[in-house]
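Below you'll find the structure, written out as structure tokens, and then a few comments.
Presenting chain A:
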Amino acid sequence: MDFPFISTILLTPILAILLLFFIPPTSKKAIKLVAAIAMLISFLLTIYVYINYDSSAGGMQFVEKIPWISDLGVSYAVGIDGISLPMLFLTDIIGLASVFSSWNINKRPKEFFILLLLLIAGVTGTFIALDLFIFLLFYELVVIPIYIMVIVWGSTKRVSKEYAGMKLTIYLLIGSAFMLVGIVALYLQAFPPGMRTFDIATLSSAHLYGTLSIQFQIIVFFLMLLGFGTLISMFPFHTWSPDGYAGAPTAVSMIHAGVLKKIGGYGLIRLGLLILPAGAKFWAPLIIILGLANVIYAAYVAIVQKDLKYVVGYSSVSHMGYVLLGFAALNTISLSGAVANMVAHGIMSALFFAMIGYVYEKTHMRSVDQLHGLAHQMPKIATGFMLAGMSSVGLPGLIGFIPEYTIFVGLFAQYPILAIIAVSGIVFTAIYILRVLQKVLFGPRDSSFDRYDDAKGAELVPLFLLGTILILFGLFPQLLMAPINSGISPLGPFLERLSAAPSLLFTLGGI
Partner candidate 1 sequence: MNNDLNPALFYFLAAVMLLSALAIVYCRNLVYSALFMVVCFLSIAGLYAMISADFLAAVQIMVYAGTIVILIVLCIMITRRTTMERTNMPEKKYILRASVLAGLLFFLLAYIFVNSEVLPTTNNIIALSGDTVSGLADLLLGHYMLAFEIAAVLLLAAMIGAVVLAKGADEK
Partner candidate 2 sequence: MEHFALTNTWLIPLLPAIAFVLIGLFFKRWAAISAFIAVLASAVSFILSTFAAFAVLNSGISVDAPFIQRVTWAEIAGLHFEMGALIDPLSVMMLFVVSLVSLLVQIYSIGYMQGNKSFGRFFAYLSLFSASMLGLNIAINFVQMYIFWELVGLCSYLLIGFYYQRIAAREAAKKAFITTRIGDFGLLIGILLLQTVFGTVDFLELKQILPLYIASYGTSTLTVIGILLFIGPIGKSGQFPLHVWLPDAMEGPAPVSALIHAATMVVAGVYLVARAYFLFASVPALLELIAWVGAFTAFFGASIALSQREIKRILAYSTISQLGYMMLALGVGSLTASLFHLFTHAFFKSLLFLCAGAVMHAMSEEADIFKMGGLRKKIPLVFAAMTVGVLAISGIPPFAGFFSKDEILSAALSVSTPMYLLATLTAFMTAFYMSRLLFVVFFGEETKAKLHNISYFMQVPLVILAILSFGSGLWGYICDFGYWIRFGAPLEEHMNLSIAILSTLLPLLAFALTWNIYVRKRWSADYIANKLGILYTVSFHKYYIDEFYALLCRIFIDGIGKIMYFIDIYIIDGIVNAVSGLVLFLSILLGKLQTGQTQRYAAAFFCGVVILLLCGILYFNTISGIVAGGGAL
Partner candidate 3 sequence: MTIGITHFLIISAALFCIGLYGILIKRNLFSILMCIELMLNAVNINLVAFNHFLPTPNLSGQLMVLFSITVAAAEVAVGLALIFRVYRDFQTVNIDKLNSMKG
């Protein structure tokens, strides 16, 4: 067998955690270095995998499989395809960036980095798992470190950090409880005893054998929608997201908004659509409506926000609306757009949160009313803000444009009128992003900010890393779209069959 790249990517942070246990809490430098090196190794390996992934061949590559609990049909199986590869890349780049953006953590750094690495490993695991059991295992692993990190290292503004942490955790756990019920039902229903398996690929073929009745698919997909929908902050289950990000420390906001949320979209595609196509077809109109609500409603709410983190929080809710729309339009173009948009939004929101984190760390202010003219004192941070803001607006040449455009094209084919409403989101996005940025960054120089430095040294790593990707994927979108296409385009015939099938119960009548 070849070198187990995927497992190494997963295990490097975990090994680093073990190593961290033996480093005394006082040697802060060493702790940060270990974390950074571990993430760097993971990141480099991910790049290697990204480059060596054969987009023209597509399918699952770098697969590793070790039987684990054979009685239950569980095996440790990891691998990547065109959908999970960009997600894996996203996880590792944001993981690396988040380690550096936490460089100035001085309160219990050892515990912080252990939890951070655990979080990253958990997220990585969910994206590479080919086994539903492993997926769930990592998925549940993720919630706990987040809770502790918010409670201990978070910040209190409009809502207390305890409230924020609790809200975030409870929301996600309740969502995942529904999902768990659905998955167990699926496991029991899909195959007769003895043949039962948690293997995602095998489960994806179950609907072909007719063991999953349409009613069953509808119910189970609904349960999954509750779980994954909460995670992707689908309206009206979105309120955890702004509050949670506002309370969380920078690194958690980055990972949460950047990657964790995307498990929702990823899960909807990988588990929802592929395993339960009839369920997806049935609920798609509802998802479209809710996705639209996300886009417009959250954008409106973002317009009146004063706290930077709330603006970005609601903005991420709004952007996730596009992902939901892309998913629910159920064609290859829109799905590609949805996956790409997850990556795009991940990078830009992570950059946003990193920059907000720096500003807050230095000035202890986050309110649009208090901050102004920061471009004078912090030109580099201002550059980061502008990059993130502009790609959030969907400016061509940055990462945000192509995914959004692709989603719109896919959506237009299905629901032209609704698509127009969705496109109007670009105007609202411009309004709230520019209002905030111009207020915070530009304007007369305020000498009371003169004592705050610009970002320097290790702090620049996230800006450089994420900014590079932002521009690189913006100028050369094929780098991003090629693997995604290899993952989505084989679904073409499947999706065509699905859309040719009669609509179930309620439809939007092609508007």
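Here, a contact is a pair of C-beta atoms (placed from the backbone, for glycine too) under 8 Å apart; a residue touches a chain by one contact, two chains touch by 3 or more; residues count from 1.
Keep in mind how these were chosen: all candidates are chains of the complex that A comes from, given by their letters.
Quick caveat, the model's predicted, so the values are computed rather than measured.
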item	value
Candidate touching chain A in this complex, from 1, 2 or 3	2
Residue ranges of chain A touching candidate 2 (in the complex, touch as defined)	167, 170, 236, 239, 297, 300-305, 331-333, 336, 373, 375-376, 390, 393, 395-397, 401-402, 405-406, 408-409, 412-413, 416, 419-420, 423-424, 426-427, 430-431, 434-435, 438, 441-445, 477-478, 481-482, 484-485, 488-489, 492
